[in-house]
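Apart from one protein chain that is not included, each protein chain of the complex appears where it belongs.
Chain nomenclature is as follows: A, B and C, assigned in order of appearance, with residue numbering initiated at 1 for each chain independently.
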Amino acid sequence: MSEVRVNDLSVRIGGQAGDGSLTTGDLLAKALKRMGLWVIALKDFPSRIRGGHTNYTIRAKDAPIWGPGNALDFLLAFDMESVEIHSGEIQPGGVVIYDNSRGEQVPDSLHAKGVHYLGVPLSNIARSELGLELMKNTVALGVLAELLSLDDTIFHDILASTYGRKGPTVVEKNKRAFDLGRRQAAQAPKPPYRITGNGENPKRLLITGDEAIGYGALAAGCRFLAAYPITPATDILEWMAKYLPKYNGVVIQAEDELAAINMAIGAAHAGARAMTSTSGPGFSLMTEAMALAGMVEVPVVIVDCQRPGPSTGLPTKTEQGDLNHAIFGAHGDFPRIVLSPANAEEAFYLIAEAFNLAERFQCPVIFLTEQLVAMSKQTIPPLDLSRITIDRGKLVREPVQNNEEWPFRRFAITEEGISPRPIPSVPGGMFIAKGSEHLESGAYSESPKNRTLMTLKRMRKLERAKEAVPPPVLTGDPTARVGIIGFGGTYGPILEAMEMLAKEGITTKYLRLRTLWPFPAEEIRRFVQESEIVFVVEQNATGQLRGLVERCVGPQEKVESLLKFDGQPFKPLEIATRIDALLVGPERVPARANRARR
Amino acid sequence: MSEVRVNDLSVRIGGQAGDGSLTTGDLLAKALKRMGLWVIALKDFPSRIRGGHTNYTIRAKDAPIWGPGNALDFLLAFDMESVEIHSGEIQPGGVVIYDNSRGEQVPDSLHAKGVHYLGVPLSNIARSELGLELMKNTVALGVLAELLSLDDTIFHDILASTYGRKGPTVVEKNKRAFDLGRRQAAQAPKPPYRITGNGENPKRLLITGDEAIGYGALAAGCRFLAAYPITPATDILEWMAKYLPKYNGVVIQAEDELAAINMAIGAAHAGARAMTSTSGPGFSLMTEAMALAGMVEVPVVIVDCQRPGPSTGLPTKTEQGDLNHAIFGAHGDFPRIVLSPANAEEAFYLIAEAFNLAERFQCPVIFLTEQLVAMSKQTIPPLDLSRITIDRGKLVREPVQNNEEWPFRRFAITEEGISPRPIPSVPGGMFIAKGSEHLESGAYSESPKNRTLMTLKRMRKLERAKEAVPPPVLTGDPTARVGIIGFGGTYGPILEAMEMLAKEGITTKYLRLRTLWPFPAEEIRRFVQESEIVFVVEQNATGQLRGLVERCVGPQEKVESLLKFDGQPFKPLEIATRIDALLVGPERVPARANRARR
Amino acid sequence: MATVIKAQRNPKDYEGLKPVWCPGCGDFGVLNALKKVLADLNIDPKDIALVTGIGCSSQISSFLKAYAFHGVHGRLLPVATAIKLMNPHLTVIGAGGDGDGYAIGLSHFLHAVRRNVDITYIVMNNQVYGLTKGQASPTAAFGFVTTSTPQGTRERDVDGVKLALAAGATFVARGFSGDVPQLVRLFKEALQHPGFALVDVLSPCVTYNRVNTYDWFRENILNLDEDPEYDPTDRVKVLTKIMTLDRIPTGLIFKDPSSKPYSRLLLKDPDNPPALEELRVRPELAELQEQFV
Partner (left out) sequence: MATVIKAQRNPKDYEGLKPVWCPGCGDFGVLNALKKVLADLNIDPKDIALVTGIGCSSQISSFLKAYAFHGVHGRLLPVATAIKLMNPHLTVIGAGGDGDGYAIGLSHFLHAVRRNVDITYIVMNNQVYGLTKGQASPTAAFGFVTTSTPQGTRERDVDGVKLALAAGATFVARGFSGDVPQLVRLFKEALQHPGFALVDVLSPCVTYNRVNTYDWFRENILNLDEDPEYDPTDRVKVLTKIMTLDRIPTGLIFKDPSSKPYSRLLLKDPDNPPALEELRVRPELAELQEQFV
C-alpha cells in the first residue's frame, strides 16, 4: 500500500478530556470542508468531564460520507495513552504525531508496520514560544497541514473567524502557533497522501444531527420544546434554547422527562407544534405519557437519540437498542409512528415531516436517531427550506358552526379514524380530552360497544398512515442476490460496504427503512423474497429489527443478523467482511449449506 | 330449553354502586361454594364511587370454572337500569327478580321470551319490617334461595359468621330478612334449575388472584412490597399490608410507581425477596427502573394486573394489552422473564416460582395477570404449601474466602452468564452495583470489548432460563386439527369452548403459555405445524400474542386471531362460535378457501 | 373570530356533565364555587383550559364546561404550564386531588411554583385516595388507619401550603368546601393573580374518610381572613404564623404583590400566542444556515 491515497483521509486526535482536542478537530474539519471535501467529525468521548481518554476522528473524502472509515491515516496523540489505544488502527503509510515534550518515546512494542512516528514537543513549543500550553492544539494543526501540504490560507481564515471575538492578539498568536507547527514538520518525510478537494465550495454545511433536528423543527413551525438534559440529545435542547425564543417559541428545561413530555402534550393540545427530545433513560420515563398522547390523540413529536442501554449504559456511545421500545413500549394498544433518519441532512427534512404526520394522524410520532447521527458533524448540501411543507391535518381553528352542543365530538368515529381537532379558544369546539376510554365527545364511557369502536377508530389511523409515511428506500442493484436491510445511521457504513463488495464483484441491494412503524411489511416481504440472502444490519444485541422482519417473513434460513453492540459505529469493512464470509465460490453466492440453522 | 338445568347457574346482581350488591354476591358465592360447587364471582363495577351502575355475577358449577358463563339464569335487579342493561342476557327459563317497591314495572319491550319476571318490594320490606333499606340485599337472597329450593342452614351459618362481629341483633335481623325473602317467593313458580353440589366440601377456597399473589409471595419468602394504589392491583397491596408485617416484612405505599420499583430493587439488592405490584399506567412508569434491574442484575418481581389501556383506559375492566410492553418495553437489551397465570390457584404457585426464577437468573421477572384473574373470586382446591420450593440461586451469604480484592467480581463472566451475588454486609463481597456498563467488578467501562462480552453474558442468562421456565401446557386431543393458543385468564373460557365444540364433534387442542418470555418458540412452531388451523385467542386489539407467534412461524394463512377488547372477559360461546364459523363440512375442517388472505 | 359575547354569564353557563361524586362529597363545593367565580369574572367557557389529573376530584374536568384535559395521574401541572405558555389568552386552571398533587405529582407542583407560571392550581385535599377506595394520602395524619395502612401510616403528613411557601410561591390560599362563599373569594383572587396560585381546599371525602369530616374541619380550622391583623404579604411572618398554629389555617395565606408571570418572562410576544400562529415555512430561516458553513 505505498501508492498515494487521494482524498480519503482519517485523522484521529486523542488526549485527555479537556485537552482541547475537540477544538482542534473542529478547525481541521472546517478547513477540509472548505476545501470542498465531505467531512464527518465523530466524537468518542468519555462520560465524565476530566481525566478520561477522549478522541475525535475527522474523516474527509471527495464523496459523501456518514460514518468512520476502516482505518486511520493520522493520529495526533497528546499523550502516550492515546498512542497505546489507537496505534493499532493506523494503516501502513500513516503517521503518528505525538507530543514528546517530556522526552516521551513510543515503545517498540507499539510500533506498527509501515507507520511513521513523529515526535514533536508540542506543549514545549506552546509554553515557551506562546506562553500557553493549550496552544499545542494549534501547533499540532500546523504539523498536520505541513505533512499534508495543505494551503495556509484556509487555516488562517478559519483561525481568524474562530478566535476573532477574542481579539486580534489571540488570532495572531494562533497563526503563529500554526506556523510554528508547520516549521517543525518541514523536515519530516511526506506521507503518501494527496488532499485536494474539488475546489468547489458550494456552501455546504457542517452540522450535527441534533442541530439539524432543532433547525428542521423550527423551520416546520415547532414552537415548543420541553426537554431534560441528556447525552446525546442535549444539543437539541441547547440549539433550540438559542433560536426558538427569537420566533416567539418557548424552550423549557423541565424538572424531568415526565414533565417534559407532558408539557409537550399540553403545548400540542393548545394548538402549537410541540416536541420533546431525550435519550434511552428519559425515553423510558416518557412511556406512560406516550400512551396518553395515543389515547387523547395529541400530535406530539418525541425525539429519542439512542445510546447503548439498558439503564445508564454507555451515555456517550452509539447504539440502536430502543427500537422495540419505540414500537411496542407502553401499556395498551394505540397508534404511533416511528421514523428514523440516515444522517443530519435527512434528519432536517424528516423531522419536519414528523410534525405533519403527527398532526395528520393525531398521534405521537417517535423520531428515532442515535449518537452517531445526533452528535457527529456531517457535511451536507445546503438545506432547502422550500422542500418543507406544513400540513396541519384536521386542525380546527375557525368557530364551529351551529354548534351549541357540548361537548364537541372531538373523537367522532370517522371512516379514516381521524376526527376534527379544535384547539382551546375556538368557539363551539369545547371537548374533553380524556385519557380514559371515552365517547365521541370525550365523555367517559365503559360501554363495551363504544370501547370496541373507539379502539378500532384509533387503530384505523395507522392503516391510513401506512400510505402517508415515507416508504423504504431501495439502493443498489435491484436484481442483486444479496440484500441488506437497515435503518438510521448504519446508512453510511452500509453504502461504503456495498462499494467495497462491488469492487470484489459482489453486487448488493439495500433496503433502508425510514419508517419503522407502521412497519413496511409488504416491501420487506418482497425484498426478502427477491433475495437469496438478506443481512439485517443493526446496532443492538438482540436483532430487534430482525425480529420485526421475522414477523413479516417468519424465521428464514436466508435472513442473517449482522449485529454490533459495542458502542462504536460500524466500519464499512466490518459489514463487508461479514457479508463476504457468507458467500462462496467464484460467483459469490450465499453459502447456504455452510451455515448452521439458528 | 325447558329441561331442568343442573348445577350450572349464573346469577347477576345489578344496582347502583354502593347499593350493597357486592356483599349480597359474596354471601351467595360463599353459600354455593360451601354446597360443594365451584364458584366464580366476577365484579363489573364502574370506575367511580357512586352513581354508576355496578354488577356482580356469581356463577356456580359442579366442575372448575374460571370465567363467566354464556348467559344468565337469574338477574337480581335493584333498579330498572339493571333490568334494561342485562335483561337481554337472561336465557329462557331464567328469572328476573326486581325491586318494585315504588310500583316499578318491567316494560313489555324488555320482556324476553321464556323469562319470568318477579317483582318483589325488596326495599319496602327491608324498610318497614327491618327498619333498614340496605337489608333489601338479604331479603333478595332469601328470594333466590327459595326459587332455587336451597337449604336454610348454610345461609344462616354464613349470615352468622359474616355479621357475627356486629353482634347477635344484626345476625338475627339478617336471618329474618332472609326468611322474609323466602316467604315472598314461596308462591312463585319454581324455575327449571337443580342445584345440589356434590355434598362434599373439601375446604375449597374462595380467593381472588390478587389475594393468591400476595399469599403466594409471602409463602415464598417475600419480605418487601412497595406499591402505589391502582385498580386492579390494589388488593395485593392491601392484603400484604395486613399480613407481611406479621412476618417481619415491610409494605410501603410509595409516593409513586417510580419510587415503588426502585424501592423493590433496593430491597432485593439488600438480600430480601422483594416485589412491586401495579397496573398499566404504573407499569409504564416502571419502565426505566426495569432496565436498571436488568443492568445491575437485581432479582425483582413486578406484578402487572392488566386493565384496558392505553393511558387510564378502563380502570376496572379486563384486558391483556400490556404483553408487548412486558416483553419489549424499556430502552436497550436485557434479559427478563415474563410469566402469566391462568387463575388464582396457579397464581399462588407461579408467583412463588417467579421469585426463584428472579434469583436464579438475577433479572426482573414480570408477572402478568389481568383484572379477570386478579379481582374475581375463584373457587380453588386448598393450597399446598409443600409444593413451594425456595431456590436463591447464586446468592452469597457467607464471607467470601481469600478475597481482599475490591471490588468483588460480582459480574464475573461465567459460561451460563450467572455470577455470584453477595449481599451488603457479607465480608469480602463488596462490589459496585452499576447501572452503566461495567467490568466484572462493577467498575465503569467504555471498552468496546468489555461491552460486547458483558452484554452477551447478560443475554446468555435467558438461554439458560429457557430450560428452567414453566413450559406451555397442552390440553385436549394432541392429534386435533384445530389448535388454540392463549395465555392468562382466557384459560377458563377456552376450556369451556373446547367442551362446547367437542359436543358438536369438533376436537381441539390448546397450548397455554405460562411463560411469555423467553418465548417458547419451538413448542409454538411444532404446535402450529401439527395443526390445520390455529386460533390465537387474546384480549387486546392488535393481536400482541399473535405477533409473537408470527415471529416463530411467519405470517401463515392458518393462524387466525381471535380478539376481544371491549373490557369484558370472553364468554365460552364467543370463542366456540368464532372457531365454529371457520370450520366447514361434515368433518368440520378448516375452511381455508373461504378466508381472505390477511 | 366572531364570537357572541354575552353581557354577563351565570353559573349555569358552565354546567358540564352531571357529577358522579358521592352525595355530600366536598368536591361539589369546589365545582359550585368555580362556576360562580367564572361567571362573576365573565370568562367565556371556550377561553378556559381546565386540566386535571386522576382521582375523584380530577373528574371535575367533565363537570364544568370548558376546554377540558383529563390527563394522567400527577402530571396536570406540566400540561397546564405548557398550555398557558402557548396561549396566554386562556384562563388555565389545574385541579386535582391531594394524592395527585402531593404524592405522585409533588415534584411538578414545586417546580411549577418555582416557575411562577400564571395558572391557578386547586388541590381538593381529602387526606385519602378517594377513587382507589380510601388509602392514606400524603396529607393523612401520622397514624391514620386505612386499608393500605392497617397499622396506621408511619409517615408525617405533608402540607402543600407550607411547601409552596418554602419554595417561593407568590400566591397561597386554603379554602374549605364547607364554606363556598370563601372559596368564591379565594378562587377569584387566585384567577386574577399574575403568577402561580395555589388554592388547597379541604374537601371531605364522605365515603372513605370518617375522621376528617365537615364537622371535624369546622372545629379544626382557623380562618385567617377573619383576622384583621393578619398580613398575607410577609412571607416570613406568614410562615412563622402557620408553623406555630395548632389549627389548620384557611383563607388568603400569602400573596406576593410583585409577582411577575412566567408567560410574560418567556414569550417574546405574549400577545400573539404561538398556539394561534398561522404556520408557514419562513424563507428567512434559511439564513440560520450561515452558522454551519
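The criterion applied here is as follows: a residue touches a chain if its C-beta (ideal position, glycine included) is under 8 Å from a C-beta of that chain, and two chains touch if they have at least 3 such contacts.
Since the model is a prediction, treat every value here as computed from it, not as a measurement.
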Omitted chain - touching chains that are shown: A, B, C
Hidden partner chain, touching residue among A:100, A:276 or A:312: A:312
Contact with the hidden chain (one of A:94, A:281 or A:547): A:281
Sole contact to the chain not displayed, among B:238, B:288 or B:333: B:288
Chain not shown: contacting residue from C:163, C:180 or C:222: C:163
Chain not shown: contacting residue from B:224, B:361, B:411 or B:519: B:224
Touching residues (missing chain, whole complex) on chain A: 18, 47-52, 228-231, 234, 237-238, 241-242, 245, 251, 253, 255-257, 281, 311-312
Positions on chain B where the hidden chain makes contact: 203-207, 211, 215, 218-221, 223-224, 226, 243, 245-250, 252, 254-256, 258-260, 262-267, 269-274, 288-289, 292, 296, 382-383, 385-386, 388-390, 392, 397-399, 406-407, 423-436, 442-444
Touch list for chain C against the chain that is not drawn: 103-107, 110-111, 114-116, 138, 154-159, 162-163, 165-168, 235-236, 239-240, 243-244, 262, 265-266
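By our rule, only the chains that are shown with their structure count from here on.
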Computed distance of Cα centres, chain C from chain A, in Å: 41
Intercentroid distance (Cα basis), chain B paired with chain A, Å: 44
Per-residue overlap in chain B, given as positions that touch at least 2 other chains: 47, 281, 311-312
Set of chain C residues in contact with two or more other chains: 54, 59, 70, 72
